[in-house]
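Dumping the structure here so I can ask a few things about it.
As you look at this complex, bear in mind that one protein chain is not there, while each of the others sits in place.
Letters A and B name the chains as they come in the text, with residue numbers starting at 1 for each one.
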Amino acid sequence: MEEFTFTSQLFQYLITGLTVGSIYAMVAIGFNIIYNVTEIINLAQGEFVMLGGLIMVFLHVAAGLPLLLAFPLTVILVTLVGMLLDRLAIRPIRQPSVLTLIIATIAASIIIKGIAMFIWGKDPFDLPAFSGRVPIHFMGAVIQPQYFWVGGFLVATVILLTFFFEKTITGKAMSACADNPDAASLVGINVKHMILLSFALSAAIGAVAGITVTPISLMEYDRGAMLAIKGFGAVVLGGLGSFPGAILGGLIMGTIESFGAGLVHSGYKDAFALIVLLAVLFLKPSGLLGSIEISKIKKF
Amino acid sequence: MLRIRTFPIVTFALFIILFPWVARIIPGIGHYPDLMIFAGIYCLMTIGLSLLMGYAGQISLGQAAFFGIGAYVSGILTATYGLNPWLGMVIGMIVAALVAVIVGVPSLKLHGHYLAMATLAFGIIVFIIFNEEVELTGGPDGMTGIPVLSLFGFAFDSLEKYYYLVWVFVFAAFIFTINLIQSRSGRALRAIHASQAASNAMGINVPRFKIMVFVYSAILAALAGSLYAHYLNFINPTTFDLFFSIKLLIMIALGGMHEIWGAIIGAFLVTFLSFEWLHFFEEFEVIVYGFILLVVTIFLPHGLVGIPHIIKDWLRR
Partner (left out) sequence: MNELRTENILEVEDVMMAFGGLTALINLNFQVESGIIKAIIGPNGAGKTTLFNVITGTFPPTEGAIRFKSHLIQNLKAHEISRLGISRTFQTVELFTNMTVLENVMVGCHTRIKSAFIAEGLRLPQIKKKEAQMRDRAMEILKFIGLDDKYSESADSLPLGERKILEIGRALATEPELICLDEPAAGLNETETRAAADLIRRIKERGITVLLVEHDMKVVMDISDHIMVLNYGEKIAEGSPAEVQNDSRVIEAYLGSEEENHASD
């Protein structure tokens, strides 16, 4: 009997890990989109997730708007924040260097976090789950229906993005920018617009992640920093710039963290993801799916 | 030519020496010497960070960890084990130096964002350790009973005495660092910042220099931490969190990271902002910090020390 419960414990950790990992994967995808087009790592990426959750709380819970209306409206609002980030914090920099861009995105994340604290205070907020909270029992593990929403949105995001980048003109233009911005602008692609679009997309994806995860783990004003760091860990684990790498990295990251917190000591929960990040950076910075050539050619 | 003139240093020293008397006379600033102690403690850290980031061009977002290591080593060795505080201070610096080597060797091979995130992750891991190892550190409640510093029976138990103690250390570090900058090692660091390939070709052992300057900044931060612990006689982990590392970044960005005076100016300004001028905003001072950092990055990339150059260039037109 005890063996059974231990395995089901493990399975529980796995399920939780994949769910959290899906969030990290979405953050990682957001990182990659901006990075591929601009070579910038947007350290404010986690704030989009936080805003997605909190704005949704405001629209759906406080203002009482129905879910189907509040969801897209939240995404639009966070997308606007993402675009503001590009216009106000990134574009004005006259001599961009790696260091100045790091500092600019850090500054932006502090401002966003501070404003969020001003509006929502420090308390965590909850959202009603999309399809209720009747747990599903499977192999001894307790699965909240919301977990499926998280996973489902990850899948939907991946499908939509793949379609976008491979089949639409705008998407292909963005890929071109990612490959070679000089050539892209010669062909008439407005690189500045593509950059703005990359921030918009990343913000939208972050918002979706925030909205779907809040019913599970609540959301508060300062969640953004750790999400960004862990999301970055997922990015390097999978290979910077790699789309499938982001998914793989996120899921692995979430799973390691979940097992670590469950089996060892949950006070050190955050440390697991950080240790994975350090391990990847020290041992194989190009990540699982990235290539060494790319990591040598790109500035970092 | 990188000649750092002695006149401003002497003037600054005079200012520091005389300030407590001035503060007693002028109404309303009687508490400023207390702030100046913090400013001095922060200066120790910004001087090291300026050398690391401004001159050698490396990024570290985890300096709060070394600050904390100095504070906690001092705290634990003196409060829990009754060790001589000066010895505790030295041990704190040694521990910080060792940690800097262990973390620095793999990290400093990285560049740009990878280096930034590695140092950031390191800083947070140390912060988590401070919080979790309750038996050792007292956990989130902090550690009390850290004794006062004394030398041959002379106890640094008054604000003024501690003020002068801290600033002696700051000037020592300042002058040591200025000497470094104007010497072979300083040029080697600036060379590394400009071109690692050429530095290698000139026989500079780039990895070794990066580690040396990283260790140096860690030692200064640990010294600052010990001084902090013995001043407040109480420490807790929130002082050494990620935001503090970012505050240090704000200090050198605001002051100007490419000149050592920027470290001093930045530390002073942010200290006074923290303790005095941003009181109105209470906890929302973070928004102001964010704006300051953003505005400085966009409009004053060389910080406030860069303003005279900007004016000079502008007048030339």
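Simple rule for what comes next: a contact is a pair of C-beta atoms (placed from the backbone, for glycine too) under 8 Å apart; a residue touches a chain by one contact, two chains touch by 3 or more.
Because the structure is predicted, anything quoted here is derived from the model rather than measured.
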Legend entry - Interface partners of the hidden chain - shown chains only, full complex considered: B
Legend entry - Residue of B:I69, B:M117 or B:M212 touching the missing chain in the full complex: B:M212
Legend entry - Of B:A79, B:I204 or B:A253, the residue in touch with the unshown chain: B:I204
Inset, instruction - Kindly note down the residues of chain B that lie in touch with the hidden chain. - result: 1-2, 176-177, 179-180, 182-188, 190-191, 193-195, 197-206, 212
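The definition used in the following text is that only the chains that are shown with their structure count from here on.
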Inset, instruction - Sort out for me which residues of chain B touch chain A in the complex. - result: 53, 59, 106-107, 110-118, 120-122, 124-125, 128, 131-132, 242, 246, 249, 253, 283-284, 286-287, 289-291, 293-294, 297-298, 301
Inset, instruction - Enumerate the contact residues on chain A facing chain B in the complex. - result: 41, 88-89, 92-95, 98-100, 102-104, 106-115, 117-118, 225, 229, 232-233, 236, 265, 267-268, 270-271, 274-275, 277-278, 281-282, 285, 299-300
